[in-house]
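With one protein chain removed, the remaining protein chains of the complex are shown where they sit.
The block that comes next holds subunit A.
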Amino acid sequence: MLRPIRTLAAAAAALLLATACNSAATSGSGSGDGKTGSVRGVTDDSIKVGGIVSMTTASGYSKKDTDLGAKARFDRANAEGGVGGRKIEYLGAEDDGQDPAKNLAAARKLVQQDKVFAVAPMSSVTFSGADFLQKQKVPTFGWGTLPSFCGPTYIYGFGGCMVPSPGGTISQTWPEGLKDVMGGSKGKSVAILATDNDAGNFAIRTYSQSFTSAGYEVTYAKAAVPATSVPSDWSAYTKEILRSDAGKAPDAVVSVMQTPYNIGLFTAIKRTGYKGVITDPTDYDPGLLAKSATRKALDGVHVLLSFQPFEQDTAAMRQFKEDIRKAAGKDVPLNMHMVTGYMSADLFLAIAEKAGEDLTVASFQKAANGFSDTGTLVGDRAEPKGRTESFGCGALVQLKDGRYEVSSPFECYEPIPFK
């Protein structure tokens, strides 16, 4: 056994030596950016863009329509003559299946094989490709609900960075919007419930601070619900919540959980005869109205959203609906994933427009620095502010008799510092 080991060691040493020479010689030639004449994914008349979206998953949760939203926005841009004389060549979205390994592989494929200029949209529950995209200097646009959207210079959230970090800020859209519904916050008590994991803990921490500083009294704030599968029985939680305000029910129940959890929780709470306000940040999906069970469970619930509600009649919203209809070829039920894709594409286009005809990664980044506009579907946008905080705009809609109605109109609020 000695001889082979010696042979192996010698071979390994030789290999490493060769590697060393080679990597020293070739370092720095990774990205095609910055050299005259060739910018990755940009030709005289086209800009190549691709997306990464969780479409198929074992959990049954999909963001498939993000792709349609992006396509709708790019289609319109092309119909209007493109950006700086260049058409957008949208390759469609890679499916990462909510798998970190696939997410990174998708990012690598888009950059190294398809050679895209930018990634838009990127919407998933995982973003392990972030470091790679940042290092390769690929402008990336997506839903800023993951920490990777906060900080890195090439990664942009369409609504800004939505994960508060210590030293940063917390958006106040939820408690402020809820004031419209509850008639102010003075003397009002809220109970906040989240899932029993680190993310749930974090949500409890931020929203407790957020609601307290808006003047509410937070009487219950626990990350208590088992995180891996939806409980079949909610009585244990509802009992505790409904006694939390000194034995009485709180004025509002705030759920920071996903739709399947909310359906169970809200059904259980309403069964007890609870008359207060129920609210959550996830259930704005007209698709939920198609089923009587969800319609009933969510009836009366106020849902937070960080973009203009479909029910609000503005020019931007009309344009959005028309673009989606064109891209889908028919009337399709709208959902927030479409907005995600649409607005990711929109932010990219807006910055690219500002960068002008001489489009390189450097000129793009330069244009992004100091970029701002107003009156979009996500409110007033500004970079680089969006790298550290959300644009702070939102609305509340209430589900009533099978329809969503705006209960607190879309507005931008001043954020508070996160402690």
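Side notes on the structure shown:
In this section, a residue touches a chain if its C-beta (ideal position, glycine included) is under 8 Å from a C-beta of that chain, and two chains touch if they have at least 3 such contacts; residues count from 1.
We adopt the following convention: contacts and distances are computed from a predicted model.
One subunit of the complex is not drawn; among "Ethanolamine ammonia-lyase small subunit", "3-oxoacyl-ACP synthase", "ATP-binding cassette domain-containing protein" or "Metal-dependent hydrolase", its UniProt record names it "ATP-binding cassette domain-containing protein". The residue touching the chain not shown here, chosen from A:A93, A:L146 or A:I192, is A:L146.
Checked against the full complex, the one of A:K296, A:K326, A:K366 or A:K385 touching the unshown chain is A:K296. Here one chain is not drawn; of A:G81, A:G184, A:P226 or A:P417, the residue touching it is A:P226. By the touch criterion stated above, the residues of subunit A touching the omitted chain are 1, 3-5, 8, 11-12, 15-16, 18-24, 26-27, 30, 55-62, 64, 95, 97, 100-102, 104-105, 108-109, 112-113, 126, 128, 130-132, 135, 146-148, 163, 195-202, 222-233, 235-237, 239-240, 259-260, 263, 267, 271-272, 285, 287-288, 291-297.
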